[in-house]
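As you look at this complex, bear in mind that one protein chain is not there, while each of the others sits in place.
Let's look at chain A:
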Amino acid sequence: MLTIANRTFQSRLFTGTGKFASSIEMENALLASASELVTMALKRVDVNDERDDILSHLQHPHLHLLPNTSGVRTAKEAIFAAELAREALQTNWLKLEIHPDPKYLMPDPIETLKAAEALVKKGFVVLPYCHADPVLCKRLEEVGTAAVMPLAAPIGSNKGLEAAAFLEIIIEQSNVPVVVDAGIGAPSHAAQAMEMGADAVLVNTAIAVSENPTQMACAFKLAVEAGRLAYEAKLAPKQAVAQASSPLTDFLAELGD
């Protein structure tokens, strides 16, 4: 069971709502994933319309909405968008995304830290999307974010844990949950992140653009569960040198040394 800001989750798979062929397909995939936290772009929904196509397909008691600020370029824009989302959607949970670079959607560390600090003070539960930068993650933790969401690889790239060396440090050092976000393209990547000790993973593109999103969502669900079980069971350590079955120094004991 995972706890973030006093909310507990049975599932450690967080999902997104973008890139699906239809809202019905999205809904079916989210249900198959068993995910309980679903991020959605504020820019895609009409928060004033209860019949909004995306929102209306997210009306399930176990699904918690996590509005994101995708599209903003500065801390100022993010704060404004967050306040609008809180008012309209009646949630103070927020996935903070600030990427001024529209090509690779790289998160801006300076603006993200600035916005995170301000939003925490305004009472938001902030989950910031950030680079796999161990120092930045500690700084975000210090200003009070409820989790950190470092990327595994460029968003939408499906490249897997390209930033593994840094993710390991972040996981080791963190006092808040670490949700590996962006770049996870296959269930095996998700399992690997969970084996490494990540508290959760967020997957969108790999599910949404597969040939069968519902089946892929199910595959990710199982992979995340398998990865977590393996982490809890503690993986057998990798050996740098061979352990001989017939030790070469046993004779010393026979000699009484």
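One rule holds for everything that comes next: contacts are C-beta pairs under 8 Å (C-beta built on N, C-alpha and C of every residue); 3 or more make two chains touch, one makes a residue touch a chain; residues count from 1.
Assume contacts and distances are computed from a predicted model.
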Ask   = Between "NAD(P)H-dependent oxidoreductase subunit E", "Carbohydrate ABC transporter permease", "Thiamine biosynthesis protein ThiH" or "Ech-hydrogenase-related complex, small subunit", which matches the UniProt record of the unshown chain?
value = "Thiamine biosynthesis protein ThiH"
Note = Given A:3, A:22 or A:173, the residue that touches the chain left out of view is A:22
Inquiry  = In the whole complex, not just what's shown, which of A:28, A:158 or A:214 touches the removed chain?
reply    = A:158
Note = Residue list for chain A contacting the dropped chain reads 18-23, 41-46, 71-74, 76-77, 80-81, 84, 100-104, 156, 158, 205, 208-209
